[in-house]
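Worksheet: one structure, shown below.
Every protein chain of the complex appears in place save one, which is left out.
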Amino acid sequence: MSKKNISAAKQTKEDVNLKGTLIMVMILGVVILVFWFGIYGLFLSR
Amino acid sequence: METFKFSKKESRLYMSFMYVTFVSLLVGGLMGLLQTLVRSGKYKLPFNIDYYTILTTHGVILGLVLTTFFIVGFQFSLMGKTVGISDKQILWGWISFWVMLVGTVLAAWMILTGEASVLYTFYTPLRAHPIFYIGLALVIVGSWIAAIVNFRQLYVWKKAHKGEKSPLLAFMVVINMIMWVVASLGVAYSVVVLILPWSLGYVATVNVLLTRTLFWYFGHPLVYFWLLPAYMAWYAIIPKIIGGKLFSDSLARLSFILLLMFSIPVGFHHQLTEPGIDPTWKFIQVVLTFMVVVPTLMTAFSLFATFEITGRNKGHKTLFGWFKHLPWKDVRFLAPFIGMVAFIPGGAGGIINASHQVNSLVHNTIWVTGHFHLTIATTVILTYFGIAYWLIPHLTGRRLTPKLNKLGIIQTIVWTVGMAIMSTSMHIQGLLGGPRRSSFSEYAGGDQVSTWISYQVSQAVGGTILFIGIVLMVYIFIQLAFFAPRGYEDYPIAEEDLDLDTEKTPKILENWYLWIGVTIALILFAYTIPMIDIIKHSPPGSIPFDWPIGRS
Partner (left out) sequence: MHLHKYEKIWLVFGLGSLALFLVVIGFAAFWKGTHPQSHIETIDPQNIEANESFKPENLGLTEVADGKYVVNIVASAFNYDLGKEEDGSPTKTIRVPKGSTVLFQITTRDVVHGFQVAGTNVNMMVEPGHISRYETVMKNDGDFTIVCNEYCGIGHHLMFGTVEVY
């Protein structure tokens, strides 16, 4: 494979639309943050 | 389509592990049902059976036996499929099976006769019958034999395929087995060198903290040993089932390497409220524990990305169209998918458990039981079920019929509902201080205790629903093993996506010396000084105690 081909292929990878994925994992991240700080608050209140 | 089939000899070996798995599921599940019923306060065990005998059986049979047999059998099949197995290796596979089975029978015999009501953690100085420890040691030794066969399988393949990268699933199996061997050395030392001679009376006393520390050096990688086969299915099998390809071969390998490195030097996060360990070293292992979250974050992204790319390639262009069109009616997808979802609260809870001083809020409360019923008993087990739906018929030359598929979907929903009820009420009761590993008790009475009991009643409701799920699953297994129509069921392994994932997998990812070296270095870093401390500051040893567990 020539160099040109490789860089063209790379572009397709970056072009893949993963917006839905980003939103999904971010929801997951927010769940973790909310759980953790909720429990930490409970810890401090006791 | 190429139809791949194992030889009869191979299938028989892999299936033998599956029989033990599903017998364990039924026995262990029945014990779980009885526990939740006893804890509801409305039911008493017949024939003078002790609650803790039931509890020990549940933990050992489901936590150690079911998991180890399923994993070893499934991994053997993965190796057979990707790198092949020789007749001699099959023979050694049988030896590993029988050694594990003899160990299981010995341990089960002691537990069921009330000689080993020490729970699956067998903390000293409670002393079980020596045969119980011998049985456990044999289960571990049997799994080592399997590990050595797996290493040999990949080695032989590599020699025949010079310069090629190893098949992804074979790579993953070897990672899991390396982790398992390195970790179980600790518990094997504890059982064989420290506990067994003491249980036989050859040595008067035992160092309690040392045995606990060696147990948890093994205990945390143990849960990753359960989880990694689920990850194998998520990374390399689910994409095929949904009609897609691998997201990234190298990222999958990288996350497995990180799991190998960081799942062992973290055992102190199970010992955070221990009196005899320096708090700074506890904190260092907390930091390492947080590192092991990273490959799981990577996994979450990979999975969603696989789903999205597959859906978009099929022409679902809207933001969540790909999600709507996932094969929800295919139980081979649905069961593992619910497993993935359960890992969100499961993982979040795990981070909380490991958070140093915050651990004292939940340590040994039934929150922890709720936590691992999400992780092992939902995430991992639903993925194993998801594998069984195609693996069993593939091995027996039968088909997963639409009717059995539908039954599987009902099974998955029953499990999800039962576990949602049981695990949620365990989490809440735990935050209210309710203890785990305890038979029904009204303690000193009062509001606090009656609130706990009300949650225990809902756990019994959830537990009952779960047991219905277990009966369903065992029925499906029997159908797939003996009665489903003959035919061909695919062994789904996803291919690499050569259009998108164009970069070659870096060679360094297969530098075993490097990764095993780093793993050992991290273990030495995390454990050497605190271990020296523990031994140097050890109190007078503990004599054995038999009567507390009802032995005379």
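By letter and in written order, the chains are A and B; residue numbering begins at 1 in each of them.
Here is the rule we go by: a residue touches a chain if its C-beta (ideal position, glycine included) is under 8 Å from a C-beta of that chain, and two chains touch if they have at least 3 such contacts.
Predicted model only: the values in this text are computed from it and were never measured.
*Asks:* Relative to the complete complex, which of the depicted chains are touched by the chain excluded from display?
*Replies:* A, B
*Asks:* Using the definition of touch stated at the top, determine which of B:D278, B:E496 or B:E510 touches the missing chain.
*Replies:* Checking each option in B:D278, B:E496 or B:E510, the one touching the absent chain turns out to be B:D278.
*Asks:* Could you tell me which of B:F97, B:Y217 or B:F301 touches the chain that is not displayed?
*Replies:* Result: among the candidates, B:F301 touches the missing chain.
*Asks:* In the whole complex, not just what's shown, which of B:T365, B:Q411 or B:T519 touches the removed chain?
*Replies:* If we include the chain that is not displayed, B:T365 is the one touching it.
*Asks:* What chain A residues would touch the chain not displayed?
*Replies:* With respect to the unshown chain, the touching residues of chain A are 10, 13-14, 16, 18-19, 21-22, 25-26, 29, 32-33, 36, 40, 43, 45-46.
*Asks:* What does the interface between chain B and the hidden chain look like in terms of residue numbers?
*Replies:* Given the touch definition above, chain B has residues 50-52, 55, 117-119, 123-126, 208-209, 212, 248, 250-251, 254, 271-279, 282-283, 286-287, 290, 293-294, 297-298, 301, 305, 351, 355-361, 363-365, 432-441, 443-444, 446-449, 503, 506, 533, 537-543, 545, 547-550 touching the missing chain.
The criterion applied here is as follows: only the chains that are shown with their structure count from here on.
*Asks:* Taking the mean of the CA coordinates per chain, how far is chain A from chain B in Å?
*Replies:* 26
*Asks:* Which part of chain B faces chain A closely enough to touch in the complex?
*Replies:* 297, 300-301, 304-305, 307-309, 312, 319-320, 322-323, 344-345, 347-349, 351-352, 355, 357-358, 360-362, 431, 499-503
*Asks:* Given the complex with chain B, which residues does chain A contribute to the contact?
*Replies:* Touch list, chain A to chain B: 6, 9-10, 12-13, 16-21, 23-25, 28, 31-32, 35-36, 39-40, 42-43, 46.
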